[in-house]
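As you look at this complex, bear in mind that one protein chain is not there, while each of the others sits in place.
What follows is subunit A.
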């Protein structure tokens, strides 16, 4: 069927294009001098991830990635970066030992990752059983039947992280002086 082949190839070319963009922007995150620019590139990187999810037919995951990562977490990142107002003048100069340790640590991580990748077999293309595989209904069914316990446990994990953050933020000798000042 030529139409299907066409769809397949066009989808593959979209994938390659978006994958290229993902890698390009994630590199720009590392290489840009200004931290605020880095966060902005990170936002674009996450946006390309959203497109990846849509290509994989996972609409719910795509939109949640969009709302949670792009719409909330990275807004907070940007928020913190803007408040700190980091630039070249205020950046603390790191000693040569710290830089060396960073290089060695990063290199080791790279070796580990490459070794782990080498162990992976090339995956077979999975045939999609149903178009609505990634829909909210199916995801909800799976989450609340098959994976109910891990789901609830992870929610408790998040709750405890939240309580910990609040505890750290309010750790003050005079609890009445915790009014926001922005």
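FYI, a residue touches a chain if its C-beta (ideal position, glycine included) is under 8 Å from a C-beta of that chain, and two chains touch if they have at least 3 such contacts; residues count from 1.
By definition in this document, contacts and distances are computed from a predicted model.
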item: Per UniProt, the name of the complex member that is left out, chosen from "Glycine/D-amino acid oxidase", "Spore germination protein", "NADH-quinone oxidoreductase subunit H" or "Potassium-transporting ATPase potassium-binding subunit"; value: "NADH-quinone oxidoreductase subunit H"
item: Sole contact to the chain not displayed, among A:12, A:27, A:76 or A:143; value: A:76
item: Hidden partner interface residues of subunit A, rising order; value: 36, 40, 43, 59-60, 63-64, 66-67, 70-72, 75-76, 78-79, 82-83, 132, 135-136, 179-180, 182
